[in-house]
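Of the protein chains in this complex, one is absent; all others appear in place.
Residue numbering begins at 1 within each chain, and the chains themselves are lettered A and B in the order written.
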Amino acid sequence: MLDERKPCLRGRGLTKVFGLGRSKTVAVDHVDFDFKEGEVISIVGESGSGKTTLAKMLLGLINPTEGEIYFQGKRRDISSNRKRKAYWKQIQAIFQDPFASYNIFNKIDSVLLDCINMIGGKRLPHEKKVEMMAEACGFVNLKYEELTNKYPFELSGGQQQRLMLARVFILKPKILVADEPTSMIDACSRATILDMLMQLRSEGGMTPIFITHDIGLAYYVSDTVYIMEKGRFVESGSADDVILKPQEPYTKRLISDVPKIYEEWDLSTV
Amino acid sequence: MNRVILDVRGLTTKYITRYRENVYAVDGVSLQIEEGKSLGIAGESGCGKSTLALSLMGYYFPPLHYTSGEIIIDGINISKMKPDDVRKSILGREIAYIPQSAMNALNPTQRIINFVEDVVQAHDSSVSKKAIYEKAKELFESLGLPAEVLHKYPVELSGGMKQRTVIAISVLLLPQVLIADEPSSALDVTSQKMVIKMLRNLMEIGYIKAMIFITHELPLLYNVTDDIMVMYAGQIVEKASAHDAVFDPLHPYSKGLMGSIIVPEEGLRSTKLTAIPGVPPNLKNPPSGCRFAERCKYAKPECTVTAIPLREIGNGRAYRCIFPEDELRRMYAKEAAQHA
Partner (left out) sequence: MKHTLRQVFESGKFVSGFAIFVAILLVVTIYPLLVPEPPLRIIGQGTFFEPGIYVNVYDSISAPHFTLNLDEAAERRIAGRLADRDRGAILTWLVGVGIPESEIDIANTEQLLDQWFSNFDPTVRIPGMTNADRNYYIRLNSSIQGLLSTEDVIIAHANEETASLEAAGTIRPSAYVNVGQIPNVRILPLGTDNFGRDVLTELVKATAVSLKIGFVAGIIATTIGLILGLVSGYVGGFVDDVLMFITNMFIVIPSFVLLILISFSISQEQRGAVTIAVVIGFTSWVWTARAVRSQVISLRNRDHVNLSKLSGHSIAHIIFRDILPYIASYVVMALILQISSAILAEAGLSILGLGPKTTEVPTLGLMMNWAMIYQAHILGKWWAYLPVIIVIALIAFSMNLMNTGLDQVFNPALRE
């Protein structure tokens, strides 16, 4: 299948093994993937499937035991501090638990200022920085004037997750790894977060990668879905193909186990 | 009309914080469950649904305190009883409660059967261990749990198995009502399904007479319970059959909640999820009028003046909104048309 879109992240034989000897666990087992620029990707798996480990490898937070990651066509090199920093300008993340994502000793300003510094705005005049922060907060529907001098934990879960998106707005990375971005927040805030994420994608040409256990969410947001089981991708393809016409028994089971509202939920299968 | 198993009238309970502030987490909740029925309670985190579950047991410990209202289980008014009597004769026998992390409550150094013996003997010390084992075995097997589980240690069981074991133990004394607070949220989808199947089984076999199921996952609620009650800021905002609650919600908050459902079904990708801006009010001093008004896009100035009563509209339906039923439906239809 020919695809004119540029590749952004490619993995070949990506493997992560934790522990040694008898306590060895293969978290990610020779995984191959081609993520294209601009498409929305979901990696779906149950707990223990290795999806979070894979996400951390994509982010360069942990090193793969084996295999290579190619970023924008070139082999990813994050061997030095400087190269890592350059890579992290291109790839950013949102984590599952907003309450654990921020340093509780730092104020909101410092979270955003870090991002401004990262994109080389360290020497900008203070007013300019404030303007940038206010713009980012405005994008995610937060009021900078109310946030300044506050700590992230004083906000609600949804607001904290939006603040995380404000970081992304400033940094404008090429890739955003969203690890269960909405599983800890209320359903009513979920739509807001997803809308903002999609807006960032369309405005900044960002490629979002959702890591989730929620097959409904994956279906709702993504173009391409990867189903992960025990460290391997068992099925992948366009969201409609994978979710509505699953081929693999694991995918079929996963989908049949999720409660539905329009179709009958068959309880006899377990 | 069937016999009413659980009758709750105007139950109000509060938390007293470290700074001596009162937080009314359950505010004037009334509900009735008939024999053989199950009730689902939905709502965002902090809406008071878990506090309601705790309050329904009639056994309060700080910081939760009873304020007013009545809880009548099978004719027994437990809200007037002494805490010790409630613990001895009501908990486990009349009403059983399964918290979200129930599976972590199993003592890791004890075999399951020892735990079962403790539970039974705490209520009746005359029962022999052999009798307990026979009874537990029978119960476990009727619920599709292998009897070997009884001889295992909790670490030897998977999360889903542990949760089902705890549920089975909780109905050992054949309580009338089972309250399950997010019993499957920490589990993966397959285990969740097994837990749900088991809960349904309990109702069908008749081990329990009625069930209250609490979760924030609406599709789950829809598939488990007969009726759904939506809570917001400590109050009931809507009561309806599961089908009506999901497909024809009346209260704007329920409408928003139902509009945020995500299920992997055809047509989902074309729907637009609803978002409700803002955060729930602080229950230390809730707004005097409609508690949802400041987040509601249909709110009028009158909404914030006086407290809105729960409006009964027949068929067991009720909602707490200033607008008449038809007008709400008309507004929703108009909006849907605009969106399309």
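Methods note: contacts are C-beta pairs under 8 Å (C-beta built on N, C-alpha and C of every residue); 3 or more make two chains touch, one makes a residue touch a chain.
None of these values were measured; they are calculated from a predicted model.
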| item | value |
| --- | --- |
| Chain not shown, its touching partners among those shown | A |
| Residue among A:T15, A:S49 or A:Q92 touching the omitted chain | A:Q92 |
| Listed residues A:V17, A:M118 or A:L267, member touching the removed chain | A:M118 |
| Which of A:T25, A:S47, A:N103 or A:S183 contacts the chain that the document leaves out | A:N103 |
| Where the missing chain touches subunit A, by residue | 56, 59, 61, 81, 84-85, 88-89, 92-93, 95-97, 100-106, 114-115, 117-118 |
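As a convention for this text, only the chains that are shown with their structure count from here on.
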| item | value |
| --- | --- |
| Centre-of-Cα separation between subunit B and subunit A, whole angstrom | 32 |
| Interfacial residue positions of subunit B with respect to subunit A in the complex | 44-45, 188-190, 192-194, 196-197, 200, 216-220, 222-223, 246, 256-257, 259-269, 272-277, 279 |
| List of subunit A residues in touch with subunit B within their complex | 46-47, 141, 156-159, 186-192, 194-195, 213-220, 239-240, 243-244, 253-255, 257-263, 265, 267, 269-270 |
